[in-house]
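Structure first, commentary second.
Note that this complex is displayed minus one protein chain, with the remaining chains in position.
Here is chain A:
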Amino acid sequence: MITQTAPSTPRASAPSSPVHQRRRRKPSLYRTLSRVLILLIVIVQVYPLAWLFLTSLRTEQDFATGDPFALPSSLTWENYARAFETGDLGRNILNSFIVTMGANILIVLFGMMAAYAIQVLGFRLSRFVRALFLIGIIVPVQIALVPLFIDYSAVNLLDTYQSMIIPLAGFALPMSIYLFSSFFEYIPRETYEAASLDGAGPYRIFGLITLPLSLNTVVTVVLVNSIFIWNDFIFANTFVLSEDLKTIPLGLQNYIGAMGKVDWTATFAAVCVTITPLLLVFLVLNKAMIQGLESGATKG
């Protein structure tokens, strides 16, 4: 995997002849530089998040006057208490959980079904249907806001969990169908033929062969979609008005008080609370997720 032109000897400081040193110095300078660069970029990526967490532990006094880079002069959990008082964090997390679960069930089940029909069963218009689904990957979600708002108010779906779940699942479906069909391609035809000879119909083959074999792809699809659904702002902001149904992204907005005055330390505490569930899942399962993201895009 290492594509270096560098010699395989470690960058030892052991004395060696000038010739050797010259041959070694060039690549190792390059390596040091690239390492420093990587480190700098990682700091830019991660430091704001670390700062977010540290700020949530600062006292308000310290925050208002202090140097933003300095470590907090004293640590306090008071912001977290205030964060829970100000908003309805528990409710928001529960709502986000319901919406994420609901949408994921639809995305996985329907995605698998459509991919099965297109890739395994096959039918005359399958190419056309596949192309139809592709539109959903390219088209921005904003196009659906006005029509869905009108339609939902006509059928009384505004301000319900469904009003968020339906568009979130609908727009995620194409990618999930794509991932499932690329996986189904790898299931050998012989497996199906053998099952058919034994008398299994399309439903039993789906339930007994395709579905159990796809579990890895299911994990990938769920992880990738959960990030986007858990963090969805635009559908929730457009279709949900009542406090009871607000998901995390909307709940966070409550921390901006009247006249735009913001209780920053409490806000940052709230942000920390709300990003924790997804962050934990991500850190535990990041291998699966990274693999999923990589394979999803490199196949395309």
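A few remarks follow.
In this section, contacts are C-beta pairs under 8 Å (C-beta built on N, C-alpha and C of every residue); 3 or more make two chains touch, one makes a residue touch a chain; residues count from 1.
Keep in mind that, in the parts below, contacts and distances are computed from a predicted model.
Remark: of the listed names "Putative ABC transporter permease protein YurN", "FAD-binding protein", "PD-(D/E)XK nuclease family protein" or "Aspartate carbamoyltransferase", the one matching the undisplayed chain in UniProt is "Putative ABC transporter permease protein YurN". Among A:Leu29, A:Leu49, A:Leu94 or A:Leu208, the one in contact with the hidden chain is A:Leu49.
In the complete assembly, the contact with the undisplayed chain comes from A:Thr267, out of A:Thr100, A:Ser181, A:Thr217 or A:Thr267. Listed by residue number, the positions of chain A touching the unshown chain are 1-5, 30-31, 34-35, 37-38, 41-42, 44-46, 48-49, 51-52, 55, 63-69, 106, 110-111, 113-114, 116-118, 120-123, 129, 132-133, 135-151, 166-167, 169-171, 173-174, 177, 192-193, 196, 200-203, 205-206, 227, 230-231, 233-234, 238, 248-250, 252-253, 255, 264, 267-268, 271, 274-275, 278-279, 282-283, 286-287, 290, 293-295, 297-298, 300.
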